[in-house]
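Note that one protein chain is taken out, while the other chains of the complex remain in position.
Residue numbering begins at 1 within each chain, and the chains themselves are lettered A and B in the order written.
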Amino acid sequence: MSVGGVGKPSGLGLGVPGTSRRSFLRWCAAASGALTPVVAGGLRGSPEALAQTAPKRGGTLRVAFYIEAATMDPHLSGSKIDRQVYHNLYDPLLVLDVRLGLQPGLAESWTQPDPKTLVFKLQRGVKFHDGTDFNAEVAKFNFNRMKTDPKSVRKGETANIESVDVVDSHTIRLNLRRPDASLLAALTDRAGMMVSPKVVQERGPDLERNARGAGTGPFEFVEWVKDDHILLKRNDNYWNKQAGPYLDQIRYRPIPDDTVKLASLQSGEIEVMDYVQPRDVAAVKADKKVAVVDVPSLASFGYQLNHAKAPFNNKALRQAMVYALDIEQVVKGVWLAVGVPSNGPIPPSSWAYDSSIPAVRRDLAKVKAKLAEGGQPNGFTFSVTINNIPINVQEAEVIQAQLAEAGITMKIKLVDSAALLSDGNNKNFEMISYQWSGRPDPDGNTFQFFKTAQGISLNWSGISNPRIDALLDRSREVSDRAERKKIFSELTRLLHEELPMVFIVHPIEPKAFSPRVQGYEPIPDGMMRFKSVWLK
Amino acid sequence: MALRRLASGPLALAGAAVTLVAVVVALAAPVLAPHNPLKQNLGSTLASPSRTHLLGTDNVGRDVLSRVIWGTRISLVAGFVSIAIAALAGTLIGLFAGYRGGRVDGLAMRLMDAVLSFPPLVLALALGAVLGADLTGVLIALGVVYTPTFARLMRGQVLTIRGREYIEAARALGASGGAIAWRHVLPNAATPIVVQASLSVAFAILAEASLSFLGLGVQPPDASWGSMINAGRGYLRQAPWVVFGPGAALFVTVLGLNFLGDAVRDALDPKLRV
Partner (left out) sequence: MGRFILGRMVAVIPVLLLVTAGIFFLIHLTPGDPIDAMMAESVDAGVKAELSRQLGLDQPIHVQYLRWMGRLLRGDLGRSIRNGQPVVEDVARRLRPSLELALLAMLIALLVAFPLGMLSAARRNTAADGASTAFALLGICMPNFLVALLLIFLFGVTLRWLPVSGYTDPLEDPVNGLRSLTLPAITLGLALAAVLTRTLRSSLIEALSEDYVRTARAKGLSERVILGRHALKNGLIPVATVMGLQLGGLIGGAVITEYVFALPGVGRLVVDAVFARDYPLVQGVVLLIAVGFILSSLAVDLVYAWLDPRIRYR
């Protein structure tokens, strides 16, 4: 269901969405009934754009991201940008829709006969790009690979899968160790992506650089010239020809500098840009030569606090610091409202979002009280570790000024990304920047951050709270959404108490396009799927 | 007499004037800056130049002019201190190597060659990451990068002077190696060192700007001209004053230092006497 169009040829008279998130989501909900592929003109409301034209085949879509992909093997991938390419090259078992609902992907349907069993009926007639058939044996092979390959990064996501049984040629059964309500959502991304066993066996580690024939997706891998481009071409034998694919080719290019990336779009050298910086959003929206789509993301940006080190091993001091923050001001002044103040790890686009929980409001009186309670009535000093991205630096400077007003001195320590990750993994920080790109299921934004963990994990704060652990476990056992939502609400309130993290913003990810790009369907996970896209 | 020659020529004067102004601004920053360079004003960010803010405000509402004035300190320190480190280290190494000769000389010069053949930005980047990404780390990193130039220069001078007659005479009269180095070699070798130093300071200030592009250098909220240009480069089209304020300061200062360096060289280098 594309943006900016009407539902059926007779015209449902739907207005074109404004660029505010709320009206966009409302519109998406209304439009999600339409079946015909629709024109995406008039992303900012010009009446003539409501006209209908049929999609046409052809053209090369040039897409720019800020960094290069790391690997073409979805089971070994640990980086965010890889996923953007995978969603066009590979198919996952399940697919997300605009409301983060679960739709059939390579799995035509699924049932849960009991809490620890999932049965998937697989699509028939699906072939990999190398001609291999996709069937239950192949699915089982893929899951085993994810669980057992020494370099597999999917072990965490598939940890709860005890074993996979082939029921018949197109049916598999997943036997779970424990009930896990978050597993289905995980199967909409890398953990559910199917790779051709023949390619894996014949090509081995070369698959990471050469994915020819490896996927089932609407586009096939052609070549990857490192740091220059990745080229995909249309899969004319795609198993689901409804609404695409139309494009002849997709060409991904890394352009590290944001300003240059935007300039490339404005000068017509690329057609798609993955992220417009908040500072550029106003100007880009005013530019008639560029179309912008605000995608409310699943991301959660903030800072982790080290519970094992002074000063934040002291709960009162953690709370003192948080009350000294003016998060509204940060979101307005730094993020320029390209995002909403965060009330916890769960983003507004999620069904589990609880709008009744407010974001922390500044309260200087409470700061004084908490400082006294924490034994530092005259304030204290600490350092925050951030990486050298301009908006992060800006945010840190603003926070530094806010804290100074309350008598708390924050020093800024700039490091590069690799050092940040190491500092975090080794818990070598007092407060550290953390920007999580988000997952469709609220479990993906919570479990690995707040559950007690030994050794290296994403629980950088080191929090170990039995009530939180219990809630997290329970959230996986229960499958009813309403109940899970209650659990996550309770969790969020507890997180506001214990403060393993300071939650700052749920960013919106504005994506920018050449006006020639039609048919783009923005899904809140921020992944750009080009199957339905065509060029005017 | 060299001073008189130094003062000749409009370029030399311009260079000297600019350098002097820069130093004065750096020293008098607390007095000269119209606003507190750290005071944020999120209600008035990226404001265009006006009477209260002659160079406008930056992305958190700080006065650009005041930041440029205070930034003079850091940029000049980056330039002068790193070159001072390099000149000192290089002079000592070159003196030692040139004087001792033989194996010591060989080793020292191989070491200098090794540093020279390192891609300089990578060396500074790696050193900065190891020493800590703050200003001190950058100063040391730049110092290391520029040391070989001075070492080679010094060594060359030592070799040339060593063979001169007055050295032989001094030695014949019983003066020790150290005394000879101090009283005779050093003063004569000083000239090219000074010339090179005056030229290198400008490069060092620019190098600091390049390093801030890669994430090293002065830690926020302090700023050098380089880090201001780097932080402002995303606003080049909507608020160019954020970049051009520090950019102009950088440009004029580096240009002035270059002119001054040329003038120093013209004045001190006997070969160029026409």
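Keep in mind that, in the parts below, a contact is a pair of C-beta atoms (placed from the backbone, for glycine too) under 8 Å apart; a residue touches a chain by one contact, two chains touch by 3 or more.
It should be emphasised that the depicted structure is a prediction, and the values quoted were computed from it without experimental measurement.
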Of A:Gly156, A:Gly407 or A:Gly462, the residue in touch with the unshown chain: A:Gly156
Per the touch definition above, residue among A:Val119, A:Val166, A:Ile389 or A:Leu421 touching the missing chain: A:Leu421
From B:Leu127, B:Ala189, B:Val218 or B:Ala239, residue that would touch the chain that is not displayed: B:Leu127
Hidden-chain contact residue, picked from the options A:Asp228, A:Glu405 or A:Glu497: A:Asp228
In subunit B, positions touching the absent partner: 8-11, 14, 106-107, 110-111, 113-123, 125-127, 129-130, 202-203, 206, 209-210, 213-214, 226, 229-230, 233, 236-237, 243, 247, 250-251, 254-255, 258-259, 262, 271-272, 274
Where the unshown chain meets subunit A, residue by residue: 70-71, 78-80, 150-156, 205, 208-209, 225-228, 253-257, 259-261, 263-264, 266-269, 415-419, 421-423, 425, 437, 455-458
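Just so it is clear, only the chains that are shown with their structure count from here on.
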Geometric centre distance via CA averages, subunit B-subunit A, whole Å: 46
Residue ranges of subunit B in contact with subunit A within the complex: 38, 40, 42, 45, 59-60, 129, 133, 215, 219-221, 231, 233-238
Parts of subunit A lying in touch with subunit B, wherever the complex brings them together: 258-259, 277, 279-280, 283, 329, 332-334, 387-388, 390, 393-394, 396-398, 400-401, 411-416, 419
